[in-house]
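First the structure, in the form of structure tokens, and then the observations on it.
One chain of protein is taken out of this complex; the other chains stay put.
Here is chain A:
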Amino acid sequence: MNVALQVTCLNDSLFPDTARATLTLLRRLGVNVEVPLGQTCCAQPMINTGYLDEAVPVVRNFVDVFEGYDAVVTPSGSCTGCARHQHAIVARRSGDAALVAAVSSTAPTVYELSEFLVDVLGVTDVGAYFPHRVTYHPTCHSLRMVGVGDRPSRLLEAVRGIDLVELPQATECCGFGGTFAVKNSDTSVAMGSDKARHVRDTDAEVLVAGDSSCLMHIGGLLSRQQAGVRTMHLAEVLASTQVGS
């Protein structure tokens, strides 16, 4: 199987450890992953802020780079949702029939990490070891736009040594929302503060999620509050092993 890793722009620039962990994990599971360096971003920041014209060349770059792979794996629910549901809107608006066709052939090959592991590779026990108290936040786009369901939880439950505790009001949005975090920063912070409080209430050492953007927001609040809770991407927990971690 011909598999590509979509690094995501946020992971490339701010959280490279997440991309490295995804790579480590997939290789350990025997997947031969390519990392096409022509990739940049899924165009979500532009699309969700309403800059659809500006998104066109970015979407074009995305399909140019990823067309032809059997699977494109991304450690991000929101980038997956963007590629599956929003690229088509951008392509249609551009009036470029070739782009519309390329998008419709690429979109179904894009998988969020937990989907790829559970549905395509058929594994829930990835051989990870992570002896810490962990709580999991199901990000909105993973949960509702992509519909990953309980796949991340099943993967986490199979991790050795983990003490997985339930997050109160887990399905409620953390308040990040892309440019919402800045345009409506008061509301964003109010929502994030409630989320951070729920995280602290679990006494977890680590907050895990499948989207670096939400972790950046909640982690930024926890860090400011000196809450002593680390944030980690799902991929990083799943990549940890007794030997390597």
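To be clear about the criterion, a residue touches a chain if its C-beta (ideal position, glycine included) is under 8 Å from a C-beta of that chain, and two chains touch if they have at least 3 such contacts; residues count from 1.
Assume contacts and distances are computed from a predicted model.
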Report summary line: According to its UniProt record, the missing chain among "(4Fe-4S) protein", "ABC transporter", "NADH dehydrogenase" or "Ni,Fe-hydrogenase I large subunit" is "(4Fe-4S) protein"
Report summary line: Which of A:N61, A:S153 or A:T241 touches the missing chain? It is A:N61
Report summary line: From A:G127, A:G149, A:P168 or A:G220, the answer for touching the chain not displayed is A:G220
Query raised in the report: Which of A:C41, A:V126, A:V148 or A:L167 touches the chain that is not shown?
Result: A:C41
Requested in this report: Considering the whole complex rather than only what is displayed, give the residues of chain A touching the chain that is not shown.
Outcome: 7, 9, 11-16, 19-20, 35, 37-41, 43, 45-52, 54-55, 57-58, 60-61, 86, 89, 140-141, 143-145, 171-173, 175-193, 216-217, 219-221, 223-224
